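Only one protein chain is missing from this complex, and each of the others stays in its spot.
Residue numbering begins at 1 within each chain, and the chains themselves are lettered A and B in the order written.
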Amino acid sequence: MSAPAMILPRQAVATSAAGPAPAQPFRLAAGGLVDRTATLDFTFDGRRYTGHPGDTLASALLANGVRLVGRSFKYHRPRGILSSGPEEPNALVELRSGARREPNTRATMAELFAGLEARSQNRWPSLRFDLMGVNQLVAPILAAGFYYKTFMWPAAFWETVYEPLIRRAAGLGRAAGEPDPDHYEKATLHCDVLVTGAGPAGLMAALAAARAGARVVLCEEDVRLGGRLLAERRTLDGLPAPDWLRGVEAELRAMPDCRILTRTTVFGAFDGACGAVERVSDHLATPPEFQPRQRLWRIVAGRQVLAAGSIERPLVFGGNDRPGIMLAGAVRSYLNRFGVAAGRRAVVFTNNDDAACTVADLAAAGVAVAALVDMRREVSPEIRRIAEAAGASLLTDAAVTRVRGRTALRGVEVTDGAGRRHALDCDLLAMSGGWSPSLHLASHHGGKAAWNEARATFLPPEQLPPGMAVAGAANGDLLLAECLAAGARAGAAAAQATGFRPAPPATPSVDGESTASAPFWWVRGGRGKAFVDFQNDVGVEDVALANREGFRSVEHLKRYTTLGMATDQGKTSNANGVALLAELSGRTIAGTGTTTFRPPYTPVAIGALAGHHRGKAFRPVRRTPTHDWAAEQGAVFVEAGPWLRAQYFPRPGESDWLETVTREARTVREAVGLCDVTTLGKIDIQGPDAATFLERVYINTWKALPVGRARYGVMLREDGMVMDDGTTARLAEDRFVMTTTTVNAVRVSQHLEFCHQWLWPELDVQMISVTEQWAQIAVAGPRSRAVLERVVDAPFDIGNDAFPHMACAALTVCGGIKARLFRLSFSGEMAYEIAVPARFGDALARRLMEAGAPFGITPYGTEALGVLRIEKGHVAGNELTGQTTAADLGLGRMMSRKKDFIGRAMAQRPGLTDPARPVLVGLRPVDRAARLRGGAHLLPRGAESTAAHDQGYLTSVAFSPALGHWIGLGLLVRGRERMGEIVRAHDPVRGGDLEVEVVPPVFVDPEGARLHV
Amino acid sequence: MSDTALAARSPLAGLLRPGRQGARGDLPGVVVQERTGLQIVSLAARKGQEVPLMAAVRAAWGIDLPTTPRRVGDARLAFVWSGPSQWLAVATDWPGDLEAALRAHLGGLGSLTDQGDGRVVLRVRGPHARDALAKGMAIDLHPRAFQPGDVAATLAAHIGVQIWQLDEAPTYEMAAFRSTAGSLCDWIVAASAEYGVEIVEPG
């Protein structure tokens, strides 16, 4: 299979991959803003080329005569470069290699750098010969809605056949598949005036606002300021555009409160801020040291001026996607900015007066212009004169009806108003269907763009995002003089609105121009597929089919055909698609309407959205005061909410976590252990009404609690479900310290503030978190008192009589360190919790280990803590699911009947007092050697394993060292009436099914005798 | 029975080593220092006692308690607004127990809670301090919006902080929960790396 010949100049042919990179045959001898003194090597599909600093990948490819750059999404048609900006739908390439490989990059936006590796996408085995190109032959079945029609039956194929098939065929480039080696940042910028786009309107807006003294941020997605001025041969105040731009840029840069961000795309106008991404290092092979690859800006602006310019519309005709067919403005951009001729012999096809510039610029660059094909019947004498001067034949009331060439354009056939056909040889067709404002950001708050019949374009919606004004081409002004004036006005108005007194800058004088246009975009009767949306491969037939099948709302059209979807968001296709649908359905364009543009304007890397917060910095980590000590002990850590807690402390010779945890739990029951419980929320509650406040937030009573005593409390949500539990100690008549569960600490604090500030502002109570102030360590086990006696300063007596279960006191330890001691137990053993100022937590743990060594003390982690509490039937997070009541958990008798409290009324409702509710029970395997699994569902014996027979589930399980077998807590329907019954623990996820006996939830020391020794 | 007092451990012990990090150059763009020798006590007015409380503070230390997000006082003792009718009293090298001193003067006018161990306080200064802080804080620190004496309670890299500005260098101090010290420092050092960051001995 030999590739068809391309029209290329002789010197570009027959360069081998191994040979030296060829000269740049399409580079003009002079002109443009590239640095011809330096040469950059790069490769495309493994072949070596050269370009210059200032090039984009697209301009460098064109300079080297590379036309074919990709294959289309659905039909795998050969595609070339259509545009010179962010609207590029065709030239999507992979850049770089290895972990930095990045797919779907627009070649028109990728700045060239030395060593750039680029590859085409969506082709196999090669770009020139793509097997999937046969999709073109079966195009009729790939028409609009084919996904919905083709992959319907049989249903058994959905997951096994269709989805893998679609996934393999879908998408363009390949993700790197390795962790991104670069780093990204997020930052916030505040300003009075944000200006988006540094074309003529944006520059004038920024000047006007900055000169008034406003803090201005000017964002430009290009590397240079200037917008279209970089692409056109214009004069301002008698200066060539590049010289005028230099002056403006110098003035803006000199102003301290004007910040210019180039390579920065404002991609979304959100509620209260704009999002922008700065491509800090995308133009380099690798980011410089300490520099991010990209930086995401959140820009908070008092006012903003959208001056994003406009996007040229393609013309819709058969074969309009051939490589070599390009937007006319892009042709001028490559000529004037990059010094590149996109072809040797051009035809210009247009419906508007911009054509004059295209013809003139091509001729000035020495490119032959075969013809100017104008869809209009009449054109101005000026255009006639320019065409004549360029030696181009002028064909009016004419259109391109056929294109020749497959992977590159070789010629066109033009049919004029009289029906005459003209065959024209050309390798470049510059087309223009007029310009559509780049108004995407203006509709990000839901406002719909409105059709303007006089200007034959969609204009920004009336309902703009708050504080936004639109100026210049983005607002439909196409004349340079209008853009400059409108920008200055908008900038001044924005400064005024943010409290400054602007004097609008004088608008520069400009050379004359005409932007007359006629609304013709669609050529009927041409040969070949006529594309409306290049990126999504949507053609005229697809729109027609959607219309025939009744998808006449633009929103339906969009979903059915995919027109305007994906990363493109309809940049080049929206106006043409809507106009076509309007015509086909016999409606006006205004009556047809348009879809809503959604953020992001152009794709944003996930890495930029994450910024610093990936890997270990994914979210803040909270470390306990004893973290380093625990790490020295070999602790394995576990995340508990935002905290890192010691999960267990393996010792040499222990084979697995279960052996370690069993040893830790057994040591607590038999001797003594210590565990950092700092993470439990602690709230200092003070004030004369503190006790009254607790009465109202807890279900039980508090006023009678003596100073120096603690009490277990349960709080409900107002709907009657349990919110949280914990012990609260009375430190003084008007002072309590409340503890909450680790995970609910923030939520409880917020709830208490709500109760105080909104429900009962009359109460004199103050509260503040002291979770972090105190390092709190539980010392539990029959020898705990012996250990504590060695750290508590004399003469404080911690004996059972002086300091009984649930006592608390302020005292000193270790020779004068102020501390709080609580006699609390979560394990069911005699136990204390000792709190010292957090800076001493680490040393206290070490001191307790020393003091406890003679008694066999062990540190224990959250796993052993869990085992001990399950053995005692204490509820924890697994049981406090938000769907359990106090009664469900066996705590119903705590609910006071003598007072109002949060949740009291709703806890009485029938649904929550139904005796058939699942309630807390203990469960043990009938076969004592069997292992229980948390989450297993409880079913009656003999019943089918269906949801209809589900009677509850195992909430917590543990191997009980005290009993020598697995035990569990669970919620079981009518559980308290079913003691001794055998039920099944059915675990469909892990394939378990075993018999368990229903028992009381307290497995160890049900009388609580061990607490009071 | 007990013997010697316990050794105190800084929230950043082992996490923030003095020295230069990030971009090299003559002067660091950002200087980070952990503050030591601080006592911090939170103060909340009892219901309806704001006016006598303010009078008592003025009488005792000559400081007008701020009613907006400001820090009033000096390096020895300052009151930092931390919510409506709430403040943090922040003292450096205060002789004796700050909480006891406050209690002696303010009696039942306010609720006092010792917070000195609950916070890590970082001093961040330098010509690029604002740029670095902007990488994790959404508030406006531009001199037109935030000046010496101003205070904000906000988020830094998703961590709750109170920040106040000391001078126009600019120098800021940032207080966060002790347990978050590691994550807070990892962030500020990463955010400052491009400007060059000097971590100086705690003080």
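FYI, a contact is a pair of C-beta atoms (placed from the backbone, for glycine too) under 8 Å apart; a residue touches a chain by one contact, two chains touch by 3 or more.
Note that in this section contacts and distances are computed from a predicted model.
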| item | value |
| --- | --- |
| Candidate names "Sarcosine oxidase subunit delta", "Cobalt transport protein", "ABC transporter permease" or "histidine kinase"; UniProt protein name, chain not shown | "Sarcosine oxidase subunit delta" |
| Residue, one of A:V746, A:A930, A:A943 or A:L994, that touches the chain absent here | A:V746 |
| Touching the absent chain when the full complex is considered, from B:G83, B:P127, B:G149 or B:P202 | B:G83 |
| Residue of B:P52, B:G160 or B:P202 touching the missing chain in the full complex | B:G160 |
| Selected from A:D719, A:E789, A:D950 or A:E981 as touching the chain missing from the view | A:D719 |
| Chain A residues that touch the omitted chain in the full complex | 271-273, 298, 300, 466, 718-719, 746, 750, 753-754, 757-759, 761-762, 900, 904-906, 908-909 |
| In chain B, positions touching the absent partner | 68-69, 82-84, 86, 138-139, 152-155, 160 |
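In the analysis below, only the chains that are shown with their structure count from here on.
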| item | value |
| --- | --- |
| Contact footprint of chain B on chain A as seen in their complex | 183, 185-190, 215, 289-291, 298, 300, 611-613, 616-617, 619-625, 628, 643, 684, 686-688, 763-766, 768-775, 789-794, 813-817, 836-844, 847 |
| Of all residues in chain B, those that touch chain A in their complex | 1-11, 13-14, 22-23, 42, 44-48, 86, 110-111, 113-119, 131, 134-140, 142, 144-145, 157-159, 177-184, 186-187, 190-191, 193-194 |
